[in-house]
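Only one protein chain is missing from this complex, and each of the others stays in its spot.
Labels run A, B and C following the written order; every chain starts at residue 1.
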């Protein structure tokens, strides 16, 4: 860690970067090699195949950039749109906000639907706006699948239904940075056109890879897309990728890490990965309830299974909890951003995580809250999470026995 | 891990091997090098100096073997004794038992003082036996400082006082495998003659180094020691070590790991390391009390700060708790051995450990106990440990403020 | 390596990525951490300070992107220029070509001075073109300091003198990807405005960091620069960097690797690093002479100390040499690109390299050439390089003795 020695492990519960499993760290510890060698495609080609399984797509085109997820946002937009094009986007958190801002910087005009923070995309409003757009000036709809800032998951399938109901040709752009490989995501079935993710969340890698999946319809839009681009150009990548290479030097350790990450996800089974995230998130939410605190997410339908944002009681500052947790207990929690700065703290529970790790974090959050004066009973959140885990386990065992 | 993929970290709470910090694992990831090069002593010589700080000795001779701690047991005995020599040893757990057995295999005659498991060395009985040995036939007294099997720490200083009170010349042999670098240990002040440790406990390394510290008196005993030895011969090591080399190829990564381990211990400060172990152990014991369970250690004076052995209620098998903890929660607990097999489980809390790690383990133990039918309240042990940690912290902060 | 097991080490002599020293690989093997923690700036802030030493600048603003060097090219241009702006650039190899193409994609108009491949920038022509640009429509001059495709180093200081002689306000953009941290480079003294490098060459890291250094004059140009940018925006970085953070999740292992790389370069001493590269390059060129082959570089003044491009005799294909070297000897050589495809092979000799590694590569090149029918005498290049190394060493020792 950047700071001085503190005994034992850091409990990393920010919603990304997530813990990189030892197995992946090992896989990344590689000597360099010639990225133009005749052996190199043996490494790269299977990555695209396996990533398609993660996105759940048959024909989607996957592109891997040496960049953060922000770069993948930029790639998705600049390869498919022209300056002046209109986009429709809901804003309900810091990340939906930042994506809109990035689009504007590239000369795109964004029609923003403001939603209360703690809620998500309203498919009815989307449908309404698209129906109103008789001339089909709106070229794309931007959806942040999981708003990391507030712990809210939106219904992407419903957005697709809204677009279809409006018989509108707009492309569907989905930010899946904190959902893909952790939450159920179905590129083909949901008719997503551009899906974006990064390496440092559900893929359990360090940051440094921005990944985009593009539908055939999205690729068709490339030829008219006038946004200037070079580093993030799909075409250069696709031409080089076709033979197993890259247009410029790739971030080799991350490719080896990605190979291991994909192997681990597929070994565990994607549906099991999703179920595990749901199981753990249930424990986190049970703890919050036991603490008598509120979630930022307004209703159960918005509950995110990758991040839980917890409102601190009036008179307290979430930043104090976070600071105490970090300095005193070696526990990293996520902060409230922008509108909700100071009003909440966040527990990320995604990636390579199990029950005891989360219970340790919950125990630590209890201690940090007490330290700053928030009245929570020691062990109360832990006990509620334990009961949740046990109940869920019992239910599962009963079900297995009955089968 | 040896088995199939299970998400997240293993909670390793056996009393050794302990978690190896990332920093040490990194330090061990080295290419091989010529162990006879002119640069090699730059690595080795400071190791002996720093180990003397750990043993708290000025003149003690430290020898590092490529072996486990068992090898260090053997080295201490065979270098200083002759077949037929008499030893005095208390037996009160599996490790004191095994050391006695090893001594017998080397032709030594051991006068065994049986003590109830859950207690430790009785200095009065030691003194009595030595006083009775008018002819000074007893050549050494064996003390297991911390009996890992029962979570009992004996009073080495009191044993020294007993030997001195009896005006007996016997050498004092101390097994410090699960105490040194975790619990207060004073080679010179306590008049220890042979202290033994291994790399995989407080030194936070993998197993593979057996370390012995010998007093000048112990070294003097070498010349008459007729036990046959070659691999473990002090003389070969001392001659080679004097110039920074070894009599045979050393386990290089462990030497680099040891260098890092010693740096970390000295950075944290030995007294702080001891205080941390005491602090964490207090939390573990508070949890046991909250569970209404008993320790194997009979009285507070025996309480070990590196391992807590917890009796399961009648009708239950500790092995079931351990099995459940491992399989279901990825938590490794220590088993009851020999006399106490099935009657207890153990939580090791030594090495590179912090509060949240231990709280996670306590939460896991609660779940595993519940799963096998032991009635403990969810979160009860966690809450008690949290309160203990908070109280200890508050006391410390008050003290700091007052100074 | 991506392919099947082949015993022993790969000899990686492409001109990037270069061998990553074990020490850096170790430094990169880190758990993730919260990049918004209060400790994080302790890692990041010294990186900027040390990078300024590498660039040899006092006031230059350094920005580190999670990208390849190509991204740094894009960042340098888009942050300081507007679509339609004119640039002046010499083209004499694949990388000078690609940078020009990238500029065009961003709407910039590039006046190209074609130079023979094997030569470099002609400062006189630069001066002439700038003098002719009375209206100061040319906003920048692009110079590839070391053209990796042909093994040619251009004289950046002379280009600065040319600009000054023409009294022209154009910014000086320098691609230092395969020169910085290997060849003498002086940002301030040479009046460079934008210098670009990547992590995978002289910095001895994997690819994944694109680094730009901008002069105060370059930063002043930002406010009028209309090229659209978001991911590569200087402003976002500078605002976040000022307090030790990043606008989006950074590639953590590479930052730790960069810290180690900078420590190693400064330990060795930059001037010693440059001298070592010159020394090794001399050995490579001596081997080529002994083989009776020609360099791609037309004259000694163009000789690159980081990469040597060797023309194969008529009737042979450089690609065959490379293929044989890779498959049979586990030696990775660089290929001829574009105009010189098949006509040459390249030996990269930069980064963490010593004499014996290079002698091994030279011996391998001899064998691969013989295998494809090129008549070179076994050991001839090796002997010439050895003699060069010995002579250089002798000269150095004589000099030291005389001092």
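As a working rule, a residue touches a chain if its C-beta (ideal position, glycine included) is under 8 Å from a C-beta of that chain, and two chains touch if they have at least 3 such contacts.
What you see is a predicted model; the values in this text were computed from it and never measured.
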Original post:
If the hidden chain were put back, which of B:111, B:158, B:207 or B:275 would touch it?
Top reply: B:207
Subject >> Chain not shown: contacting residue from B:42, B:131, B:239 or B:301 >> reply: B:42
Original post:
Which positions on chain A touch the chain that was left off?
Top reply: 22, 25-27, 29-31
Original post:
Which residue numbers on chain C touch the omitted chain?
Top reply: 5-9, 11, 19, 29, 264, 267-268, 276, 328-331, 352-357, 359-361, 363-364, 366-367, 370-371, 377-380, 382-384, 386-387, 389-390, 393
Subject >> chain B residues that touch the omitted chain in the full complex >> reply: 1-3, 9-10, 12, 14, 16-20, 25, 28-44, 66-71, 73-74, 83, 101-102, 105-107, 198, 200, 206-208, 227-233, 247-254, 323, 326-327, 332, 335
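The rule is short, and it goes like this: only the chains that are shown with their structure count from here on.
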Original post:
Could the interface between the copies chain A and chain B be described as same, meaning over half of its residue numbers are common to both, or is it different?
Top reply: same
Original post:
So which chain is farthest from chain A, going by the mean of the CA atoms in each chain?
Top reply: B
**OP:** Measure off the straight-line distance from the CA centroid of chain A to the CA centroid of chain C, and report it in whole Å.
**Re:** 35
Original post:
For chain C, which residues are shared contacts with two or more other chains?
Top reply: 25, 29-31
